[in-house]
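Heads up, one of the protein chains got dropped from this complex, but the rest are sitting where they should.
In this document, chain identifiers A, B and C correspond to the written order of the chains, with residue numbering beginning at 1 in each.
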Amino acid sequence: MKLLNHDSKATTRIASYEIFRTQYLNPDGSLIADPPAFTKDREQARAMYALMLRTRLFDKKAVALQRTGQLGTYAAVLGQEAIGVAIGHSLADDDIFIPGYREYAAQFARGVPLRAILQYWGGDERGMDYPAGTPAHHDFPLSVPIATQVPHAIGVAYAMKLRGEKRVVLASCGDGATSKGDFYEAVSSAKIWNLPIVFLISNNGWAISMPSHRQTGAQTFAQKGLAGGINGEQVDGNDVIATRAVLSAAIERARNGEGPSLVEALTYRLHDHTTADDARRYRPEAEVTAAWERCPVKRFKAYIEAQGFWNQADEDALVAEGTAAAEAAAQEFLKLKPAAPESMFDHLYASLPKALEWQRDEVAARGPVQGAH
Amino acid sequence: MKLLNHDSKATTRIASYEIFRTQYLNPDGSLIADPPAFTKDREQARAMYALMLRTRLFDKKAVALQRTGQLGTYAAVLGQEAIGVAIGHSLADDDIFIPGYREYAAQFARGVPLRAILQYWGGDERGMDYPAGTPAHHDFPLSVPIATQVPHAIGVAYAMKLRGEKRVVLASCGDGATSKGDFYEAVSSAKIWNLPIVFLISNNGWAISMPSHRQTGAQTFAQKGLAGGINGEQVDGNDVIATRAVLSAAIERARNGEGPSLVEALTYRLHDHTTADDARRYRPEAEVTAAWERCPVKRFKAYIEAQGFWNQADEDALVAEGTAAAEAAAQEFLKLKPAAPESMFDHLYASLPKALEWQRDEVAARGPVQGAH
Amino acid sequence: MARTVQKSGVLPVPNITLIEAVNLAMASEMRRDPNVVVLGEDIGRNGGVFRATLGLLDEFGEGRVIDTPLAETLVAAMAIGLSTQGIKAVAEIQFSGFLYPCVDQVVNHAARYRNRTRGRMSCPLVIRAPNSGGIHAPEHHSESLETTFAQMPGLRVVCPSSPARAYGLLLAAIRDPDPVIFLEPTRLYRLFKQPVEDDGEALPLDSCFIDRSGADLTLVSWGAMMHDTRLVADQLAEEGISAEVIDIATLKPLDMATILASVAKTGRCVIVSESPRAGGWASEVAANLAEHGLLSLFAPVMRVAGYDTVMPLAQLERSYIPDTDRILREVRKLFEMAPK
Partner (left out) sequence: MARTVQKSGVLPVPNITLIEAVNLAMASEMRRDPNVVVLGEDIGRNGGVFRATLGLLDEFGEGRVIDTPLAETLVAAMAIGLSTQGIKAVAEIQFSGFLYPCVDQVVNHAARYRNRTRGRMSCPLVIRAPNSGGIHAPEHHSESLETTFAQMPGLRVVCPSSPARAYGLLLAAIRDPDPVIFLEPTRLYRLFKQPVEDDGEALPLDSCFIDRSGADLTLVSWGAMMHDTRLVADQLAEEGISAEVIDIATLKPLDMATILASVAKTGRCVIVSESPRAGGWASEVAANLAEHGLLSLFAPVMRVAGYDTVMPLAQLERSYIPDTDRILREVRKLFEMAPK
């Protein structure tokens, strides 16, 4: 990239950068290279697979609830489950996860109840009050305003560093999110203080109807890290082994004081953007069909089967158990009584200002209103 | 930059980028490499030098006016004049310039009267009404909210492209400005439509009290272009030959449909940030002294003298003429009557809504108010 | 949803929804004026998340129907850049809660370029967004942003309340030489239909609409809340109370003359707004009444507004949004204090 192309002594190279990509598993589950140690651990491998499949079963249930009018708009994670699993299996309990809105697998791993996710999309704030005693309790809730959660990582990581803690922040967002200034202001500044942050971009090919190649002029999303002098790397996000390996490496770098990294995980959104979307309007069906070949669940299952870690009986048991868990979460959600209307004032401030008491009283006096959920 | 350092087949290089830097003139005016053709043109070289020195003389006058209470806060361009000269001599009349607030040389080249700059810093909006019939008339005014002008280039360039015009937009900002989301949202998207834009970063080493190396983790500001897949290149901004050469190349690329570029021009702010600032609070004097060695005026003067394009008589005449011009601009400015107070409503909307007429009348009835300029 | 492409004259006037009227106005003005473009997230092939731009890509092509990256500051800034070049940019922001990243660009630039350059430059742009709640949408999709913008000098703020007004006011907004924030009532998008003729007739941007005349009470509202306000007037009519109903529609600049004239007649006023009460535009109307209408008031000026808390998620949104019950209660209070 030279503006002046003549081969003059006036022009010298002052920096150069390379972008790498990592993938261990072929779509059929066969290995490209010798995988990291954790893949040899039967229990870990089984746990990762179980989380992935359970998440898929939950997702299916959530979509079904929405389709039958029992849930509000829901953002499915179909096809992207491996990334959440990799996050869940890479972060330490003490670390802080700042999610976008699709990483349910990671949230489940950190203690968010399945029911809570339904509650949130069902229009109940109580779904974001993750249980005390779990890592999720100190994690951030889902963030709907795209990319705006990413710069919170700067403050969170700064606090950790100020206190001399060896903790790490992982902030995730989508490919579309990388177009927002909020994303960039975080990436541009993280290295100033050498903060323990991993920025994760789940590049699922689409931001609603915009294909990722029309989102920016950049050839990769990984290279957006270069704008902040940050290690940026791509990984096959449908390969849970590679994703966990790269994330773990980034997390450990951060933990060891080596500063921030950025990871672009390539995946694919197999579902509509949300249940309110109809992707057939803008997306060729053939692309979706082809993408199913790269399905992360299928791929990792083939791998653990080949390792002798998994068999059909295991699969049947997991499907039954995961389906039941999703069903139980749905029942729990559906049985919840809506919050009292006046609860809309309960957490506005630490304590309600006197000037607002009459409003709370008015809402309480009216009681539940027709037309509500 | 590999997160996974083991030398595995799993990791492959998918992209690489290089950042180049161009400089023709040594600080003493001697040549590093054979310069572009325009440097051999006596009249052009003299015109470039004259603009540079006139700008410096104007700048000196403006600071003096402020120091004597005759002007508001003023942002000096001392030490950065070459960049404005290069812009002024690279853009075509039809192109559109979207400045920050220090590129007076470029503005003068495009037809902004010296007096108008004083007017603006003197607190008079009329200073932004650049004269009809000059290229400046379709340029943007100074922009105080840092970086916010940069994304306007996207819309302006899109309009040019939509109309099939072969025009170019040059949007400039400082090193500090590159930390803002507005800067990035422009850079990230310019290549989507392959827009005819040149982004210019005047890296003068400081953003008020923040040295540029504490502004971001990026090693160069040029590489911020990579975040948008844009050619990013560095140039010695105190070398007017190199700066003009690189800007012209970028402008011609844009004009020929080859899309956006980003240029980082390395310069140095020899003055305080503005007249309201005292840089001794935060900046070592030795750094400033050293920077004077790289002064763009001195450097180019040595070059044109060596070429036989310039001599002491030329210099004396130019100093006299430039000083007189600055003085005349100051007198013109000082003699201006303040605008009528009610003029604050004259350009709020194309025509004043009825609902606001009483306000305009009230201001008019009061007339000029004590304590005003 | 079928596109409504309607030439005036021979064909029957179609009965359309508010969102179809928005679509029609854009299509109609884009046919009329080649300098009009639309831009925003997912507005091209997808036709916008509410389908406001449906069919525009096919008719006008990629050049004039611009799918932008996911960056609201950029959308506003790009619209500014376009508009300075005489391209009338009609930008869509997907949901009201995502308007905030536009505030800096809109306030510091769009609303100021004309003033700053003493008329040398201008920003004839429109920023459209769905506004207010009631459709069980996710977080940040149901906010009411009109006051945030109406406060700002140099802008116009428009909130239509019917298909016909949406059509006429959007035409006016696009043609206006200055920046207009056009906030569409999400829950009225498909609530009812109206015959709307594509006659290219714009509505005024500086006058309230008197929806119906009345003698006993002035009801003032705009946008989505106009629907409930009209229902209240119906109910009151049955009770023998004659309410004058005023749709502000063009909040900024505010046509207080019409409201003052009405209150001079009725002596009672209730202002209905969904945005939070404290500092809302209802307060601006009430403040003007306190200054210029005090002597004609028989009773306090009542505001029925959204509460001063965060817009709740879907389960409680109906407890937040004013409804006919809440409006009627305030009206009855008024008539208790100052009987007819």
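The rule is simple: contacts are C-beta pairs under 8 Å (C-beta built on N, C-alpha and C of every residue); 3 or more make two chains touch, one makes a residue touch a chain.
Quick caveat: nothing in here was measured; it's all calculated off a predicted structure.
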- request: Identify the visible chains that the left-out chain touches across the whole complex.
  value: A, B, C
Field: Touching residue (missing chain; options B:T12, B:S30 or B:S209)
entry: B:S209
Query: Which residue among C:A137, C:V301 or C:L328 touches the omitted chain?
result: C:V301
Field: Which of C:I19, C:V65 or C:V107 contacts the chain that the document leaves out
entry: C:V107
- line: Of B:L31, B:A64, B:A302 or B:L356, the residue touching the omitted chain is B:L356
Residue ranges of chain A at the interface with the undisplayed chain: 125-126, 128-130, 137, 140-141, 145, 148-149, 151-160, 162, 181-182, 185-186, 188-189, 192, 346-350, 353-356
- request: Spell out the interface residues on chain B facing the chain that's missing from view.
  value: 72-73, 120-125, 144-147, 176-177, 179-182, 207-210, 214-216, 276-277, 281-282, 338-339, 341, 343-345, 348, 356, 359, 363, 366, 368-373
Task: Over the whole complex, note the residues of chain C touching the chain we left out.
output: 97, 100-101, 103-104, 107-108, 111-112, 115-116, 139-140, 147-148, 150-154, 252, 254, 276, 278-292, 294-295, 297, 299-303, 307-310
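Methods note: only the chains that are shown with their structure count from here on.
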- prompt: So, what's the distance in Å between the C-alpha centres of chain C and chain A?
  reply: 36
- request: Please report how many Å separate the Cα centroid of chain A from that of chain B, as a whole number.
  value: 42
- request: Would you pick out the residues of chain A that each touch at least 2 other chains?
  value: 179-182, 214-216
Query: chain C: which residues touch two or more other chains?
result: 69, 71, 73-74
